[in-house]
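One structure, as C-alpha coordinates, below. Some questions next.
With one protein chain removed, the remaining protein chains of the complex are shown where they sit.
Take a look at chain A:
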Amino acid sequence: MARLELRRLRKRYSGSTDVLHDIDLSIDDGEMIVVVGPSGCGKSTLLRMVAGLEAISSGELVIDGECVNDQEPAERDIAMVFQNYALYPHMSVFDNLAYSLKNRGTPKAEIAQRVEATAQLLDIGALLERKPRQLSGGQRQRVAMGRAVIRKPRVFLFDEPLSNLDASLRVQMRQEIRALQQRLNITSLYVTHDQTEAMTMADRLVVMNAGRVEQVGTPMALFRKPATRFVAGFIGSPAMNFLTFSVNTLPDWLPRVPAETNEPLKGELSVGIRPEHIALTTLEDGHIEGCIELVEPLGSESLVHVRIGGHDARLVVRHGGMELPEVGQVTGLNFQGPFHLFDRHGQRLSTRLRLADTNCSMES
(Lines give C-alpha, C1' and ligand atoms only; values in the text may rest on other atoms or scores of the structure.)
Protein backbone atom coordinates (compact mmCIF):
# COMPACT_ATOMS: atom_id res chain seq x y z
CA MET A 1 0.00 0.00 0.00
CA ALA A 2 1.31 3.37 -0.84
CA ARG A 3 0.92 7.09 -1.06
CA LEU A 4 1.17 8.50 -4.54
CA GLU A 5 2.11 12.08 -5.29
CA LEU A 6 2.10 13.89 -8.62
CA ARG A 7 4.02 17.14 -8.49
CA ARG A 8 3.64 19.57 -11.40
CA LEU A 9 3.58 16.68 -13.83
CA ARG A 10 3.85 17.79 -17.43
CA LYS A 11 3.83 15.97 -20.75
CA ARG A 12 5.15 17.42 -23.96
CA TYR A 13 5.56 15.54 -27.20
CA SER A 14 8.49 16.74 -29.28
CA GLY A 15 7.52 19.43 -31.70
CA SER A 16 4.08 20.06 -30.25
CA THR A 17 2.55 21.91 -27.36
CA ASP A 18 1.99 20.51 -23.91
CA VAL A 19 -0.70 17.86 -23.64
CA LEU A 20 -0.64 17.90 -19.84
CA HIS A 21 -0.09 21.08 -17.85
CA ASP A 22 1.31 20.94 -14.34
CA ILE A 23 -0.80 18.20 -12.83
CA ASP A 24 -0.74 18.24 -9.04
CA LEU A 25 -2.41 15.44 -7.17
CA SER A 26 -1.81 13.45 -4.04
CA ILE A 27 -3.42 10.10 -3.44
CA ASP A 28 -3.73 8.66 0.01
CA ASP A 29 -3.02 5.15 1.06
CA GLY A 30 -5.89 2.91 -0.02
CA GLU A 31 -7.72 5.71 -1.78
CA MET A 32 -9.57 5.25 -5.07
CA ILE A 33 -9.08 8.26 -7.31
CA VAL A 34 -11.10 8.36 -10.53
CA VAL A 35 -9.87 10.59 -13.33
CA VAL A 36 -12.70 11.51 -15.62
CA GLY A 37 -12.91 13.68 -18.70
CA PRO A 38 -13.85 13.65 -22.38
CA SER A 39 -11.67 11.78 -24.83
CA GLY A 40 -8.48 13.61 -25.66
CA CYS A 41 -8.30 15.42 -22.33
CA GLY A 42 -5.04 13.69 -21.42
CA LYS A 43 -6.35 11.37 -18.72
CA SER A 44 -4.95 8.22 -20.32
CA THR A 45 -1.60 9.92 -20.90
CA LEU A 46 -1.54 10.84 -17.23
CA LEU A 47 -2.19 7.25 -16.23
CA ARG A 48 0.48 5.95 -18.60
CA MET A 49 2.98 8.40 -17.13
CA VAL A 50 2.22 7.07 -13.67
CA ALA A 51 2.61 3.53 -15.02
CA GLY A 52 5.97 4.38 -16.55
CA LEU A 53 4.86 3.66 -20.10
CA GLU A 54 5.20 7.32 -21.09
CA ALA A 55 8.17 9.45 -20.16
CA ILE A 56 7.57 12.36 -17.79
CA SER A 57 8.56 15.64 -19.47
CA SER A 58 8.87 17.59 -16.25
CA GLY A 59 7.66 17.40 -12.68
CA GLU A 60 7.96 14.58 -10.20
CA LEU A 61 6.13 11.35 -9.59
CA VAL A 62 6.58 10.20 -6.02
CA ILE A 63 5.55 6.86 -4.57
CA ASP A 64 5.99 6.53 -0.81
CA GLY A 65 8.37 9.46 -0.70
CA GLU A 66 10.58 8.14 -3.46
CA CYS A 67 10.82 9.83 -6.86
CA VAL A 68 10.22 7.13 -9.47
CA ASN A 69 10.45 9.24 -12.66
CA ASP A 70 13.25 7.16 -14.12
CA GLN A 71 12.09 3.73 -13.03
CA GLU A 72 10.76 1.04 -15.34
CA PRO A 73 7.10 0.06 -14.87
CA ALA A 74 8.05 -3.17 -13.14
CA GLU A 75 10.37 -1.38 -10.70
CA ARG A 76 7.60 0.99 -9.68
CA ASP A 77 5.67 -1.98 -8.38
CA ILE A 78 2.42 -0.95 -10.00
CA ALA A 79 -0.17 -3.08 -11.75
CA MET A 80 -2.32 -2.00 -14.64
CA VAL A 81 -5.61 -3.17 -16.12
CA PHE A 82 -5.91 -2.27 -19.78
CA GLN A 83 -9.02 -1.36 -21.73
CA ASN A 84 -8.59 -4.30 -24.11
CA TYR A 85 -7.30 -6.43 -21.18
CA ALA A 86 -4.07 -7.22 -23.10
CA LEU A 87 -4.10 -10.83 -21.94
CA TYR A 88 -1.36 -12.94 -23.50
CA PRO A 89 -3.37 -14.82 -26.17
CA HIS A 90 -1.20 -17.92 -26.30
CA MET A 91 -1.04 -18.50 -22.56
CA SER A 92 -3.62 -20.21 -20.39
CA VAL A 93 -5.34 -18.21 -17.68
CA PHE A 94 -2.99 -19.81 -15.17
CA ASP A 95 0.09 -18.68 -17.11
CA ASN A 96 -1.37 -15.23 -17.62
CA LEU A 97 -1.76 -14.84 -13.88
CA ALA A 98 1.60 -16.41 -13.11
CA TYR A 99 3.65 -14.50 -15.66
CA SER A 100 4.61 -11.53 -13.49
CA LEU A 101 5.53 -13.83 -10.61
CA LYS A 102 7.66 -15.99 -12.89
CA ASN A 103 9.54 -12.92 -14.06
CA ARG A 104 10.33 -12.12 -10.47
CA GLY A 105 11.70 -15.55 -9.82
CA THR A 106 8.98 -16.55 -7.40
CA PRO A 107 9.28 -20.25 -6.43
CA LYS A 108 6.89 -22.57 -8.30
CA ALA A 109 5.02 -23.71 -5.21
CA GLU A 110 4.30 -20.16 -4.16
CA ILE A 111 3.15 -19.24 -7.68
CA ALA A 112 0.68 -22.13 -7.70
CA GLN A 113 -0.62 -21.18 -4.31
CA ARG A 114 -1.03 -17.50 -5.15
CA VAL A 115 -2.70 -18.24 -8.48
CA GLU A 116 -5.08 -20.49 -6.60
CA ALA A 117 -5.88 -17.80 -4.06
CA THR A 118 -6.34 -15.11 -6.71
CA ALA A 119 -8.54 -17.34 -8.82
CA GLN A 120 -10.72 -17.96 -5.82
CA LEU A 121 -10.89 -14.27 -5.01
CA LEU A 122 -12.12 -13.48 -8.52
CA ASP A 123 -14.18 -16.60 -9.01
CA ILE A 124 -12.21 -17.81 -12.04
CA GLY A 125 -10.96 -21.07 -10.53
CA ALA A 126 -12.71 -23.15 -13.19
CA LEU A 127 -11.10 -21.24 -16.05
CA LEU A 128 -7.43 -21.69 -15.24
CA GLU A 129 -6.73 -24.09 -18.11
CA ARG A 130 -8.49 -22.03 -20.75
CA LYS A 131 -7.00 -19.66 -23.29
CA PRO A 132 -8.18 -16.04 -23.34
CA ARG A 133 -10.07 -16.47 -26.61
CA GLN A 134 -12.25 -19.12 -24.96
CA LEU A 135 -13.43 -16.62 -22.35
CA SER A 136 -16.33 -14.18 -22.42
CA GLY A 137 -15.76 -10.46 -22.03
CA GLY A 138 -16.56 -10.47 -18.33
CA GLN A 139 -14.29 -13.43 -17.68
CA ARG A 140 -11.41 -11.77 -19.52
CA GLN A 141 -11.99 -8.71 -17.41
CA ARG A 142 -11.67 -10.82 -14.28
CA VAL A 143 -8.48 -12.45 -15.48
CA ALA A 144 -7.06 -9.01 -16.24
CA MET A 145 -7.97 -7.98 -12.70
CA GLY A 146 -6.40 -11.13 -11.35
CA ARG A 147 -3.19 -10.45 -13.20
CA ALA A 148 -3.05 -7.10 -11.44
CA VAL A 149 -4.06 -8.35 -8.00
CA ILE A 150 -1.80 -11.36 -7.80
CA ARG A 151 1.37 -9.35 -7.36
CA LYS A 152 0.05 -7.32 -4.44
CA PRO A 153 1.28 -4.11 -6.06
CA ARG A 154 1.67 -0.77 -4.34
CA VAL A 155 -0.57 1.02 -6.83
CA PHE A 156 -3.40 -0.16 -9.08
CA LEU A 157 -3.96 1.58 -12.39
CA PHE A 158 -7.12 1.12 -14.43
CA ASP A 159 -7.37 2.40 -18.00
CA GLU A 160 -11.08 2.42 -18.86
CA PRO A 161 -11.31 -1.25 -17.94
CA LEU A 162 -15.07 -1.53 -18.39
CA SER A 163 -15.64 0.18 -21.72
CA ASN A 164 -15.49 -3.08 -23.70
CA LEU A 165 -18.29 -4.66 -21.66
CA ASP A 166 -22.02 -4.47 -22.26
CA ALA A 167 -24.10 -2.22 -20.03
CA SER A 168 -25.36 -4.68 -17.43
CA LEU A 169 -21.99 -6.37 -17.04
CA ARG A 170 -20.41 -2.97 -16.65
CA VAL A 171 -22.62 -2.17 -13.68
CA GLN A 172 -21.81 -5.52 -12.08
CA MET A 173 -18.06 -5.29 -12.69
CA ARG A 174 -17.80 -1.76 -11.38
CA GLN A 175 -19.32 -2.89 -8.10
CA GLU A 176 -16.94 -5.84 -7.97
CA ILE A 177 -13.89 -3.75 -8.71
CA ARG A 178 -14.85 -1.26 -6.06
CA ALA A 179 -15.50 -3.99 -3.50
CA LEU A 180 -12.21 -5.68 -4.29
CA GLN A 181 -10.28 -2.43 -4.11
CA GLN A 182 -11.77 -1.64 -0.71
CA ARG A 183 -11.21 -5.15 0.59
CA LEU A 184 -7.56 -5.22 -0.46
CA ASN A 185 -7.19 -1.54 0.42
CA ILE A 186 -5.04 -0.74 -2.61
CA THR A 187 -4.19 2.78 -3.68
CA SER A 188 -5.86 3.12 -7.08
CA LEU A 189 -5.98 5.45 -10.02
CA TYR A 190 -8.89 4.77 -12.32
CA VAL A 191 -9.41 6.48 -15.67
CA THR A 192 -12.79 6.62 -17.36
CA HIS A 193 -14.87 8.84 -19.62
CA ASP A 194 -18.10 7.61 -18.06
CA GLN A 195 -19.32 10.00 -15.37
CA THR A 196 -21.63 7.41 -13.77
CA GLU A 197 -18.71 5.04 -13.33
CA ALA A 198 -16.66 7.91 -11.95
CA MET A 199 -19.32 9.02 -9.47
CA THR A 200 -20.08 5.54 -8.17
CA MET A 201 -16.53 4.30 -7.75
CA ALA A 202 -14.50 7.25 -6.59
CA ASP A 203 -13.36 8.26 -3.15
CA ARG A 204 -12.31 11.42 -4.88
CA LEU A 205 -12.89 12.54 -8.45
CA VAL A 206 -10.48 14.38 -10.70
CA VAL A 207 -12.18 16.09 -13.63
CA MET A 208 -9.84 16.86 -16.49
CA ASN A 209 -10.30 18.99 -19.55
CA ALA A 210 -7.79 19.84 -22.28
CA GLY A 211 -4.77 18.68 -20.30
CA ARG A 212 -5.67 20.50 -17.11
CA VAL A 213 -7.29 19.47 -13.87
CA GLU A 214 -10.59 21.32 -13.60
CA GLN A 215 -11.53 20.19 -10.11
CA VAL A 216 -10.67 17.59 -7.49
CA GLY A 217 -13.07 16.48 -4.78
CA THR A 218 -15.53 13.89 -3.56
CA PRO A 219 -18.25 12.98 -6.05
CA MET A 220 -20.91 14.76 -4.01
CA ALA A 221 -18.81 17.90 -3.54
CA LEU A 222 -18.28 18.13 -7.28
CA PHE A 223 -21.94 17.52 -7.90
CA ARG A 224 -23.05 20.13 -5.39
CA LYS A 225 -20.50 22.81 -6.08
CA PRO A 226 -18.88 22.42 -9.49
CA ALA A 227 -16.00 24.89 -9.74
CA THR A 228 -16.32 25.44 -13.46
CA ARG A 229 -19.01 25.29 -16.06
CA PHE A 230 -17.20 22.34 -17.59
CA VAL A 231 -17.39 20.30 -14.41
CA ALA A 232 -21.02 21.32 -13.96
CA GLY A 233 -21.85 20.05 -17.44
CA PHE A 234 -19.82 16.87 -17.09
CA ILE A 235 -20.88 15.59 -13.68
CA GLY A 236 -24.48 14.50 -13.33
CA SER A 237 -26.73 12.69 -15.75
CA PRO A 238 -28.66 13.98 -17.59
CA ALA A 239 -26.31 16.94 -17.89
CA MET A 240 -26.96 20.31 -16.30
CA ASN A 241 -28.90 22.89 -18.33
CA PHE A 242 -27.39 26.29 -19.01
CA LEU A 243 -29.09 29.59 -19.79
CA THR A 244 -27.05 32.67 -20.64
CA PHE A 245 -28.05 36.14 -19.44
CA SER A 246 -26.50 39.57 -19.61
CA VAL A 247 -26.09 41.04 -16.08
CA ASN A 248 -28.43 43.85 -17.04
CA THR A 249 -31.30 41.58 -17.93
CA LEU A 250 -31.19 39.02 -15.16
CA PRO A 251 -34.61 37.40 -14.66
CA ASP A 252 -36.59 37.91 -11.47
CA TRP A 253 -36.73 34.26 -10.59
CA LEU A 254 -33.02 34.23 -9.77
CA PRO A 255 -32.86 34.81 -6.00
CA ARG A 256 -31.04 37.95 -4.83
CA VAL A 257 -28.82 38.00 -1.74
CA PRO A 258 -26.80 40.82 -0.19
CA ALA A 259 -23.59 41.62 -2.06
CA GLU A 260 -20.34 40.84 -0.28
CA THR A 261 -18.03 43.17 -2.17
CA ASN A 262 -18.37 46.43 -3.93
CA GLU A 263 -16.95 45.04 -7.11
CA PRO A 264 -19.57 45.12 -9.88
CA LEU A 265 -20.70 42.06 -11.78
CA LYS A 266 -19.97 42.44 -15.49
CA GLY A 267 -20.65 40.82 -18.83
CA GLU A 268 -22.59 37.65 -19.27
CA LEU A 269 -23.61 34.99 -16.82
CA SER A 270 -24.28 31.32 -17.36
CA VAL A 271 -26.95 29.99 -15.08
CA GLY A 272 -26.80 26.24 -14.55
CA ILE A 273 -29.88 24.34 -13.44
CA ARG A 274 -30.00 20.58 -12.99
CA PRO A 275 -32.84 18.72 -14.74
CA GLU A 276 -34.27 17.68 -11.38
CA HIS A 277 -34.64 21.33 -10.36
CA ILE A 278 -37.01 22.27 -13.16
CA ALA A 279 -40.70 21.48 -13.03
CA LEU A 280 -43.29 21.47 -15.77
CA THR A 281 -46.19 23.74 -14.88
CA THR A 282 -48.97 25.79 -16.43
CA LEU A 283 -48.18 28.74 -18.65
CA GLU A 284 -49.31 31.27 -15.98
CA ASP A 285 -47.22 29.75 -13.18
CA GLY A 286 -44.06 29.29 -15.20
CA HIS A 287 -40.92 31.41 -14.98
CA ILE A 288 -40.43 30.83 -18.64
CA GLU A 289 -42.28 29.02 -21.40
CA GLY A 290 -41.21 26.59 -24.05
CA CYS A 291 -42.33 23.99 -26.50
CA ILE A 292 -41.91 20.28 -25.74
CA GLU A 293 -39.73 18.74 -28.41
CA LEU A 294 -39.03 15.26 -27.17
CA VAL A 295 -40.15 12.98 -24.36
CA GLU A 296 -37.95 10.07 -23.24
CA PRO A 297 -39.78 7.80 -20.81
CA LEU A 298 -37.43 5.92 -18.47
CA GLY A 299 -40.07 4.25 -16.34
CA SER A 300 -39.83 5.81 -12.92
CA GLU A 301 -39.37 9.18 -14.54
CA SER A 302 -39.23 10.80 -17.96
CA LEU A 303 -36.83 13.20 -19.56
CA VAL A 304 -38.67 16.05 -21.25
CA HIS A 305 -36.75 18.20 -23.71
CA VAL A 306 -38.15 21.72 -23.95
CA ARG A 307 -37.13 24.31 -26.54
CA ILE A 308 -36.95 27.82 -25.09
CA GLY A 309 -37.72 30.38 -27.81
CA GLY A 310 -35.98 33.51 -26.51
CA HIS A 311 -32.72 31.79 -25.57
CA ASP A 312 -32.41 29.39 -28.44
CA ALA A 313 -31.70 26.75 -25.80
CA ARG A 314 -33.05 23.30 -25.11
CA LEU A 315 -33.62 22.36 -21.50
CA VAL A 316 -33.92 18.85 -20.16
CA VAL A 317 -36.47 18.38 -17.39
CA ARG A 318 -36.81 15.41 -15.08
CA HIS A 319 -40.50 14.72 -14.95
CA GLY A 320 -41.65 12.40 -12.20
CA GLY A 321 -45.30 11.92 -13.13
CA MET A 322 -46.66 8.78 -14.71
CA GLU A 323 -48.51 10.82 -17.33
CA LEU A 324 -46.33 11.82 -20.22
CA PRO A 325 -46.63 15.36 -21.54
CA GLU A 326 -47.42 15.67 -25.23
CA VAL A 327 -44.82 16.55 -27.80
CA GLY A 328 -45.54 19.92 -29.42
CA GLN A 329 -47.36 21.23 -26.36
CA VAL A 330 -46.37 24.67 -25.02
CA THR A 331 -45.65 24.49 -21.31
CA GLY A 332 -44.50 26.67 -18.45
CA LEU A 333 -41.28 25.86 -16.62
CA ASN A 334 -40.69 26.53 -12.98
CA PHE A 335 -37.12 26.80 -11.73
CA GLN A 336 -36.15 25.84 -8.22
CA GLY A 337 -32.72 26.33 -6.76
CA PRO A 338 -29.94 25.64 -6.34
CA PHE A 339 -28.67 27.67 -9.27
CA HIS A 340 -25.05 27.46 -10.38
CA LEU A 341 -23.64 30.72 -11.71
CA PHE A 342 -20.60 30.92 -13.94
CA ASP A 343 -18.90 33.96 -15.45
CA ARG A 344 -18.09 34.20 -19.14
CA HIS A 345 -14.79 32.32 -18.60
CA GLY A 346 -16.73 29.41 -17.15
CA GLN A 347 -15.52 29.97 -13.58
CA ARG A 348 -17.99 29.63 -10.74
CA LEU A 349 -18.89 32.99 -9.19
CA SER A 350 -17.33 32.51 -5.82
CA THR A 351 -17.78 35.92 -4.21
CA ARG A 352 -21.01 37.77 -4.30
CA LEU A 353 -20.31 40.57 -6.70
CA ARG A 354 -22.61 43.57 -6.71
CA LEU A 355 -25.31 43.91 -9.35
CA ALA A 356 -25.39 47.32 -11.04
CA ASP A 357 -27.40 49.99 -9.16
CA THR A 358 -28.35 47.66 -6.31
CA ASN A 359 -26.91 46.22 -3.15
CA CYS A 360 -27.81 42.78 -4.27
CA SER A 361 -25.93 39.88 -5.71
CA MET A 362 -26.71 36.46 -7.07
CA GLU A 363 -26.46 33.41 -4.89
CA SER A 364 -24.10 30.81 -6.21
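Keep this in mind: a residue touches a chain if its C-beta (ideal position, glycine included) is under 8 Å from a C-beta of that chain, and two chains touch if they have at least 3 such contacts; residues count from 1.
Here is the rule we go by: contacts and distances are computed from a predicted model.
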| item | value |
| --- | --- |
| Among "Monovalent cation/H+ antiporter subunit D", "Nitrogen regulatory protein P-II", "RNA polymerase sigma-70 factor, ECF subfamily" or "sn-glycerol-3-phosphate transport system permease protein UgpE", UniProt-listed name of the chain not shown | "sn-glycerol-3-phosphate transport system permease protein UgpE" |
| Residue, one of A:Ala74, A:Leu283 or A:Leu298, that touches the chain absent here | A:Ala74 |
| Which of A:His90, A:Lys152 or A:Arg314 contacts the chain that the document leaves out | A:His90 |
| Chain A, residues in touch with the chain not shown (by the definition above) | 51-53, 72-74, 78-80, 82-84, 86-90, 99-100, 103-104, 133, 147 |
